[in-house]
Every structure is written in C-alpha cells, then in structure tokens.
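A single protein chain has been removed from this complex, and every other one stays in its place.
Now for subunit A:
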Amino acid sequence: MPVSLSKGGNVSLTKEAPGLTAITVGLGWDARVTDGKAFDLDASVFICGEDGKVRSDADFVYYNNKTALGGAVQHMGDNLTGDGAGDDEQVKIDLSKVPEDVKKLVFAVTIHEAAARGQNFGQVSNAYMRVMNDAGGAELAKYDLSEDASTESAMIFGEIYRHNGEWKMKAIGAGFAGGLAPLATAHGVNVG
C-alpha cells in the first residue's frame, strides 16, 4: 500500500522499500475539461545542497535541461496538455548515483503563461506527486495536493531528501508567486 501524504507530511522511501536504488517521480493533473486555453504545466527539479540551493545552474532540471548528475536525474519530457492516463510528467532518479553533497531534490510545477491565460493551480484538478520504485514499479508514496492549491501559478509539490542515511519524501504543497523565474532564482539559479 502506498503511503498517502498530506501537506507537510513525510515518509521514508528507504523504509518502504529496503534496498531502494532508483525511483521515478510522477507528477500528474487532469487536463482541462472546460473551454479555454489548455493547462500547460511544466515540472522542474532543483537539485540542492546543504544550503537549500542548487550547487550550480546545471542542477536545475527543466524542459530545456532534461539531464543532470551525469544522467542520474532524467526528466522524461513535457506533456503539453495533461491528456492521457497516468503521470503527465516523470523524472527518473538513480539514487545510488546521487552525490553525497546533494541533500534534496525539490519538485516544482509551474503553469506556462499562467498570467496571460488567467490560470492558477486552484483551477487544475487532481494534481499529485508520487514516487515509484523502479524495481518492480510499486508506488511508494503519493501526495494529492489539489486542496492545497489556490491562486498561485507555481507550486512546490514536494521534495525527495536525505535524512540519516535514508531517502524520504516530503509533501510541500506550497504556492509560489510569479512563476518559474522567481522560483528558480529563489533556489539559487542564475536565470538569464
């Protein structure tokens, strides 16, 4: 049984799946069913050190930089509409190859052209973040954050972090005003 997290909650992935080495983080939401511009959501990952910031700009994984840590983190690509069952975006992480000085990976989702389209996360249904064990494919934890979403156009869904030698997932569900650029800046990325 996967662990269902609510905002602020955390779970030890290592305890859920002893011997865990590789995971897939799935992010999903429902496609827009009403008329109007589709919701185009983009997932990003900030690979952070002890200070909660990226160690370099190469640690910012997004639609224009799909690979980091020498392939240990792989963004599987953008789904423009949210159509289809299952995850809309996936990030594969080989935990065994994540360097020791990486303390956490922060997963954020932003709405593309949110202001121009008048869109926010409160209008997106059934947004979630989940973690699957690549060995066997079992779902380990899931965080359904729809109710924690409101009028923000960028949200930190959750993070995968080290704690006492374990890998854990924490449900964040925090909105962030202004979209991807200020979110990236806040995580130490030099946005050009």
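Just so it is clear, a contact is a pair of C-beta atoms (placed from the backbone, for glycine too) under 8 Å apart; a residue touches a chain by one contact, two chains touch by 3 or more; residues count from 1.
We adopt the following convention: contacts and distances are computed from a predicted model.
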item	value
Name of the absent chain as recorded in UniProt (options "ATP synthase subunit a", "Tellurite resistance protein TerA", "ABC-type quaternary amine transporter" or "ABC-2 type transport system ATP-binding protein")	"Tellurite resistance protein TerA"
Contact residue for the chain not shown (choose from A:36, A:71, A:99 or A:182)	A:36
Residue, one of A:56, A:151 or A:190, that touches the chain absent here	A:151
Residue in contact with the excluded chain [from A:29, A:46 or A:121]	A:121
On subunit A, residues whose C-beta touches the chain left out of the figure	32-36, 118-123, 147, 149-151
